[in-house]
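Some chains have been omitted; the remaining ones sit where they do in the full complex.
Letters A and B mark the chains in the order given here, with residues in each chain numbered from 1 onward.
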Amino acid sequence: MKFKIHSDITYQVMSPTTFIFNVHALRTESQHILDESLIVTPPIEIEEFSYNSGTSRFVRLKATENTTFSMSYTATVDTQYKVIDQRQELETVPVVDLDGDIIPFLFPSRYCQSDKLQKLAYKEFGKIENVYSKVLAITDWIYNNVEYISGSTNSQTSAFDTITERAGVCRDFAHLGIALCRALSIPARYFTGYAFKLNPPDFHACFEAYIGGNWIIFDATRLVPLNGLVKIATGRDAADAAVASIFGNASSTNMHVECASLDTDFTPFWYDKNSLKGLSFQ
Amino acid sequence: MKFKIHSDITYQVMSPTTFIFNVHALRTESQHILDESLIVTPPIEIEEFSYNSGTSRFVRLKATENTTFSMSYTATVDTQYKVIDQRQELETVPVVDLDGDIIPFLFPSRYCQSDKLQKLAYKEFGKIENVYSKVLAITDWIYNNVEYISGSTNSQTSAFDTITERAGVCRDFAHLGIALCRALSIPARYFTGYAFKLNPPDFHACFEAYIGGNWIIFDATRLVPLNGLVKIATGRDAADAAVASIFGNASSTNMHVECASLDTDFTPFWYDKNSLKGLSFQ
């Protein structure tokens, strides 16, 4: 699966400001960067770095006051994914058997207050035996109970708000999915990426749940086929994997995102609650 | 500085339950374990593991239903600390110069919603130039404005609550300190440990701020001398470093904690806003 991805963001900078960007396609065993370029106009020195065990490729730069700059990223990416039969996943992996580096994804985080959603999660989803079916039921519930309304939320909105206010965008759908999984002792993490067929084009967010030893992708928005995703980063929630973290005073004046398939035979992959197939980008 | 530390916790277990404990003294360059023992009664298989770049030593065990067990930890620990002159720390390290693994401690987390406290933090502390003095002013403000009231908060209480309700325990004081630091772009992390002279004896929580390349300890409670601390773990907040995370149905029926100095000449170290000395356990 080859994709051509592109993003272009322009910022107006009022005071000296450090930006941490998260726009590069991630390099993983199943995602190869065939070519890529990052152009900052006018030129500003940038630094790429990573943390979180390599689950993101941050770019950092410092812009001076009263300037405007744009950052343009283009890449060709080859992604592979596994389709994993989930019929045998009858139980959540016991916490006692989880790898140490999975444990943090069980804990509540800024936008995913799983500790506040325990009773609700058990009442709604506790009786579903198969773990994959349980997470799929969570995404169906979100799809059916939360309205997708552009501009209805902001960078402070969390799962605790969304469970009551029932409106949000992809980021909010992902946070609520993660919070409900963690409330049921299923490790879950935030996924941000490019998405083929997303309309209007934009960065996308969804989430991964750890089932049977694999990180399985889920998307409660149903806006894009699951195999049309190109991973930028994963993290505990959007605090770890925001497209841009801004330390200073600057505002985005323009943003343009594209994701095109280079395959002539792209076959959209969607979940079906009867077939129990899970897709993993691991 | 040698300390004898001890903790003893008993749990009554109603259903099969996994426990993740965080009671071991951490091994660091400046903290050596001279001897230690962990005894679970009746014996249950335990596993020690770590994550978060070695900033904690978790112990995991699974207890069966309708049982009672106790976990007793005893150690002799030699801690060293550096006293670092902070007079030259006139500015926060620019985000652009921070090491990648420090960056996560700038982001908001479950109990430290720094994104919501930015205006308040700038208004109250923004004009203080020296970073150490700024963090010390934060701890003074918390000490003067938040009442220490045992039992006034619970495991869901966060900095967002405490800034309004103005009551809490050591954990809440630490979360608020961390949130205010991060709101000012100062990396900060949660510290949990044993504390000499804490009365009544208990586990203690405070926080570290990253100043001039060192993690400097701060404690807004003023309950214990800073050099009487023995580090158990650091993390983003209590979600990462709780004494016990319980996955199942169990409740603590007894807890006993001790921390004694083995030095005959323990000299308490407290901060003084005139001398600008910072203490680091790094």
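Note that a contact is a pair of C-beta atoms (placed from the backbone, for glycine too) under 8 Å apart; a residue touches a chain by one contact, two chains touch by 3 or more.
All values derive from a computational prediction rather than experimental measurement.
In this structure file the homo-oligomer totals 4 copies of one chain sequence, with 2 depicted.
We adopt the following convention: only the chains that are shown with their structure count from here on.
Mean C-alpha positions place subunit A and subunit B at a centre distance of 30 Å. Taken together, the subunit B residues at the contact with subunit A in this complex read 18, 20, 47, 49-52, 58, 60-62, 94-96, 100-101, 103-104, 106-110, 112-113, 115-116, 155-156, 185, 239-240, 245, 247.
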